[in-house]
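Apart from one protein chain that is not included, each protein chain of the complex appears where it belongs.
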Amino acid sequence: MTLINYLDYVIIPILSVSMIITFIRLIRGPRVVDRVIALDLIITIGIGFITVFSIRSGKELFMDVAMILALIAFLGTVAFSYYLEKKT
Amino acid sequence: MLISVLLGLFVACLLVPFGHFFRDRKSLLLALVPGVIFLYFIQKLPAISSGQVLFESKNWVPALGVNLGFRLDGLSLLFVLLISGIGTLVFIYASSYLKGHRYLDKFFGYLLLFMSAMLGLVLSNNVLLLFIFWELTSISSFFLIGFNNEQEDSRRSALTALSITGLGGLILMAGLVWMGAIAGSFSFGEILNHASAIKGSKFYPYILALFLFGAFTKSAQYPFHFWLPGAMKAPTPVSAYLHSATMVKAGIFIMARFTPVLGGTEMWKWTLMIVGGFTMLYASILSLTKRDLKGILAYSTISALGILTFLLGIGTSHAIIAACVFILVHALYKAPLFLVTGIIDHETGTRDITKLSGLGKVLGPVALAGGLAGLSSAGLPFTFGFIGKDLIYETTLHLESKWGWYLTGLAILTNVGLVGAGLLAGFKPFMGRVREELRGVHMPSPLMWVPPLLLALLCVLFGWNPEWAGANLAEPAVKGILQKYVAVELKVWHGFNTIVILSLATLGIGVILFLLNPARLKSTPLVSFLESLRPGVVMGRMFVYFKRFATAYTDYFHDGYLRSYIIKMILFAEALLIYEIYRGGPFTIDFSKFSSIHVYDVAIIAVLLGALYKTLKTSSRLTAVVCLSVIGYAICVLFVVYSAPDLAMTQFTIDTLTVVLFVLVLYRLPPFLKFRSRKVMLRDAIISVVFGMLLSIICLRVLVEPARYNISDFYAKYAYTLGKGRNVVNVILVDFRGFDTMFEIVVLSVASIGVYSLLKLRLKSSEKE
Amino acid sequence: MVKQFLMNLLLSFIWVALTGTLYYSNFLFGFMIGFAILWVMNRTEEDQRYFTRVPKTIYLLFYFVYELIKANIQVAYDVITPKYFFKPGIVKYPMSARTDLEINLLSTVISLTPGTLILDISEDKKTLYIHVMYLKDKSSFIKQTKNGIEKRLLEILR
Amino acid sequence: MKEIVLIFLTTIGALSILFASIGILRMPDFFLRLSVTVKASTLGVGLLLMSAAMVFPEVFVTTKAIAIGFFLLLTSPVAAHMIGRVSYLSGIALWAGTQLDELDGMYDDEHNLKSHADEMN
Amino acid sequence: MELLLVLTIGILYASGMYMMLRRSMVKLLLGILLLGNATNILIFLLGNLTAGKPPVIAPGLKVFNDIYADPIPQALILTAIVISFGLTAFAIVLLKRVYVLVDSDDLDDLNTPEEEDI
Amino acid sequence: MRSTILQTASQYLLPILLLFSFFLLIRGHYSPGGGFVGGLVASIAFVLHSFAHGVENTMKIIRYKPLSLIPIGLGMSTVSMLLPLFFGKPVMTSLWVPTQVPVFGSVGTTLLFDMGVYLLVVGVVLTILFTISLFSE
């Protein structure tokens, strides 16, 4: 089994499953903050996925996208915190 | 001819800036304009009466076949002389009548405009040109009727008149355009040449209907006549000019002009005879029941117009001769009657005949004018009116069919009414004892009483000596209508024949009617029946219903609710798409063309759709925002997988910024409103789902469409070698399609300025615009 | 001045890391950009000791990667087993760290260590409020942290 | 050899992420979920990045991977702190098994946090 | 994958429309955003999907030596995304202002009667 | 929203993000990135800073009103669009500096254009967000 196959048939499915599991938390909530951290985790998983995908497709270009995600994803969390604090 | 038409327009335009020079007596100078025109055309009289037709043409809009083409034949000349001749007198009269009026200069401006329009109308040799002038008469008369614009009545009458004649005009235009389309030209000569083609066309009935609708509205035929009495709100000189001599005759003129083109058919004949016949009788009876002098004159004018239509409908050469003479006759007596009425109104302040009597003692020359005109109107022998009436009877009696006698009866009845009306207007105010309150009445300036007297004297002059008018005015006019020569020999006395008996009988009955006080007729069943036929009121009511319908319609479609608009638009879109998809027929999908589905595909789509579902369902705004950003991030990952890193980056940053935006803005807003009506939600769901399905189907169809031409190969080839960049998307953005980017950043700038101003700019309530 | 220079140096290193090309010119360019950015930011605050000890920082970084792995194994076990072993609590922790940088690094490090998470810092910057997953005893936790992570960190920083 | 290391790294990385996601789903209260996710996911992604750095021979990929990891380490505790603090403020319920809550009552009306309960503000 | 995306596009369009038909201004906005996303994916799909081949010419090459994803739809979508960001920003603020003025999130309240015209 | 941690973090994230944004800008022609994304990242840096320190303080750092960046950015792009006119070429035609410049690679009007876009995007995003923060009632 080559690395690519391994990534395709093991790693990516694991990541996909993780994403969906996290997503269930996002749907379930119950509070907005739960959704926000689920969102944060989804993005983090996304970073992982993109990394794996770039290994898999041999294009390191995609890591740039991961870099952007890593740098600014938390702005969303900050913004939601800002919102919630203003509201309470 | 062009110059004569333009002269009035030019002077009218000059009056806009230089009007203040003409606000006093100097306004009399303006009478020079019609005067000069009159003199110019009178010198053409010999040529025309010898049978010549003068043409003049100047290119204007050759593409449409519209040239400034003029044609001076007998018919035009007759009208031109009336327009300019009576015009001169009316101008003189008006400068005194409206002395000191603040809008005197504008009055003359409108009047000049009107006069030029009339001249243009009767002279034009091109149907579109004719129509242009036709509309100008409507507009200028709108301004003239509404001249006393501070009075609501006046404004309303002007609006009614414009509405009726304007509608007629537009419909006439359609008729003329169709005629032109069949003839292949808008030149009157060409149309005349294609007369048989037009008459033979299967569109003839429609063209005729459109044409006559226009003509009838303008010439105040029943049931469109009601605007004319209303138009009496205009200052009297206007009434005298527009509503006796000229504008209303435009309708008659155009019917006469087009007689060779459209006339002669049964349809033409019967329509004109029925409409004209009914109008003449109806109006003549009603004219007797009016107490307002102008009302009497207005209805008798309508009646006269009915007679003219009737005669044109009969269409025999006798009839045409009668019509031509009667045009002249009517103008010559009706104008002075109006002018006299104006004097009475001006000096006494009333036009109610029951309040007027004995004015003959204080207003001698005026009474003379009124009396003579009244007699001509009544058709006393040795007045021109007698000859007119004579010819009418001659026409009806000469008809070969059994209808002749019926029509003669109709004519007699009408004429009896007109005799009464003429006497009521021309005699009644001057007879009897002077009323106490009228004793202080002064003679007006000669500028006011000389013009009507002149015209009245003409009535007598032509009455004594009709040969000249017959040969020089009527005969060429008849030729102009019929396009063939018919001798017109008018005589004072034909000998004692049936016609004379009928004429005298008419006169006698009329006089008796006058003496019996025709106001009493008002209570007769016939009159109350006729009075109950009020097309004006009916049309008014129809208009109200029309407006009500318009309101309902507008309220239905434009109901103020955004979602109702969207629904209508989407339903429309769906209808079109469904029709087109249905028309496109079935299609097969080649599944092998599609790429396989990976686990991550499923995960991405599952997350996307799940988040979408939550967005739709949640009642928390913030959850919706969270879910929306999940959708965005899922799309971002999709872009990564399917080779669009630039897109993914942009999508992600923009999505994050959108979240920030939402968060900054939304925190004060209340939770979502819940208007849960299952029915509405179901309806919306169905509409939206159908739309989504249509889009899916379309996508599928596009996907099965075989390989496309690939323009990106060019980009791929030159992105590095010429564009000097490796990232083709970026090279497209800043180079190949740099213009898109250039102006998309404009969009961004404008949006930010918009946000800035929206939040910062607060106008004070006192600030406008 | 010196601190800014160091910050600038750091930025140029990051630049080189980003572009991945270690040319002299590239480093110089990165330095220039960094200088420009610092100039734009125009900070005037006094006494900000940025990265005075770069090597120790890098050491710290690797230390925490190690800690991270350790923490994860513990948590992972807890997550996948049906029974919950944790005894959570929010603990008030009096800091020795004083400057913003110290506080920040400390809280970052604590957040990344197993089972602890900074919830907030008091207004007077003396107290951390830490969410602890496996809280057996409050005072022993505080002591452990004081002598462990905080001490190590402050050693590097001061 | 390299392949085995890679498989090892990616597997551990993916599994940590999986545990984080299971954690976020299973944990009984918000703070526990938060606590679990931050670390596990950061680690997992870090490992995946490391494998990427190994796979691609170019230096700049390695630096990129380091940069991403660095950014994640920098930002995720901050994010966790922000959201945790706000959740506490918004009065989210702690798990029933919570031992101690020393934050209780320490915030004043303007969300200023005191060091001591008696501190006047 | 195309089939999944076709389905997704349909659902996105449908939900966008559905949201636009609600009475809440915020939902209207969400609807607009969803429609924007739907359109972008539509362009992306109809411009043909290519997995893992970004249109970036590898260093050292002058032209592509492999297949590559069509860059044009990407450029178009990029432009469209940026434009719709501008519009969205404006729309959000507009709705906020309207909310403050009318004191309601209800689109049905946005009918100042004609009598109040000046 | 006062959080010491966020404030400190934003102090060092701001330069890093700005640096990163600039990185994205100048290599956009060769790899994913470009003026847009660069500008967006730069503005995110400032937005983050404003969350931690308040908009007023962030505005002090930028010194210029973000609104004034718009004409500058737009002006730069416009100039790069119009520059070829002076060489008798159609607007928007790329003009290149003949030699390769270190770090940047090929330098030409497209880079100027992209820089205009970058500045404009920063101006736009910050104008929008800061105005909202400052003036929302």
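Order as written gives the chain letters A, B, C, D, E and F; numbering starts at 1 within each chain.
Convention: a residue touches a chain if its C-beta (ideal position, glycine included) is under 8 Å from a C-beta of that chain, and two chains touch if they have at least 3 such contacts.
Methods note: contacts and distances are computed from a predicted model.
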item: Which of "Multisubunit sodium/proton antiporter, MrpD subunit", "Acyl-CoA dehydrogenase", "Hydrogenase assembly chaperone hypC/hupF" or "Monosaccharide ABC transporter ATP-binding protein, CUT2 family" matches, in UniProt, the chain that is not displayed; value: "Multisubunit sodium/proton antiporter, MrpD subunit"
item: Partner chains on view for the chain not depicted; value: B, E, F
item: Candidate in contact with the missing chain, chosen from B:Asp73, B:Glu475, B:Asp684 or B:Asp735; value: B:Asp735
item: Option touching the unshown chain, where B:Leu104, B:Ala158, B:Leu502 or B:Met539 are the choices; value: B:Ala158
item: Which residue of B:Ile3, B:Leu39 or B:Leu64 touches the chain not shown here; value: B:Leu64
item: Residues in subunit F touching the chain absent from view; value: 67-68, 70-71, 74-75, 78, 82, 84-85, 89-94
item: Touch list for subunit E against the chain that is not drawn; value: 20, 25, 28, 32, 35-36, 39, 42-43, 46-47, 72-73, 76, 79-80, 83, 86-87, 90-91, 94-95, 97-98, 101-102, 107, 110-112, 114, 116-118
item: Absent chain, residues of subunit B that touch it; value: 16-17, 59-64, 66, 103, 106, 128, 131-132, 135-136, 139, 142, 146, 149-150, 152, 155-156, 158-159, 162-163, 166-167, 170-171, 173-174, 177-178, 180-181, 203, 546-547, 549-551, 553-554, 557-558, 560, 562, 565-566, 568-569, 572-573, 576-577, 579-581, 583-585, 587, 695, 698, 701-706, 708-711, 714-715, 735-740, 743-744, 746-747, 749-751, 753-754, 756-758, 760-763, 767-769
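Following the convention adopted for this analysis, only the chains that are shown with their structure count from here on.
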item: Labels of chains that are neighbours to subunit D and to subunit F; value: A, C
item: Of all other chains, the one whose Cα centre sits farthest from subunit B; value: C
item: Geometric centre distance via CA averages, subunit E-subunit D, whole Å; value: 32
item: Distance from subunit F to subunit E - Cα centre to Cα centre, in angstrom; value: 24
item: Shared-contact residues (touching 2 or more other chains) in subunit E; value: 51-54, 56, 59, 78, 82, 86, 89, 93, 96
item: Subunit D: positions in contact with at least two other chains; value: 15, 22, 34, 42, 44, 58, 61, 64, 67, 71, 74-78, 80-82, 85, 111-112
item: Chain-chain contacts as defined at top; value: A-B, A-D, A-E, A-F, B-E, B-F, C-D, C-F, D-F, E-F
item: Of subunit C, residues touching subunit F in the complex; value: 7, 11, 14-15, 18-19, 23, 25-26, 29-30, 33-34, 37-38, 40-43, 50, 100-101, 103-104, 107-108, 118, 120-121, 123, 125
item: Complex interface listing, subunit F residues touching subunit A; value: 1, 6, 16-17, 20, 24, 31-33, 37, 41, 44, 47-48, 51
item: Parts of subunit F lying in touch with subunit C, wherever the complex brings them together; value: 2-5, 7-9, 11-12, 14-16, 18-20, 22-23, 27, 61-63, 102-103
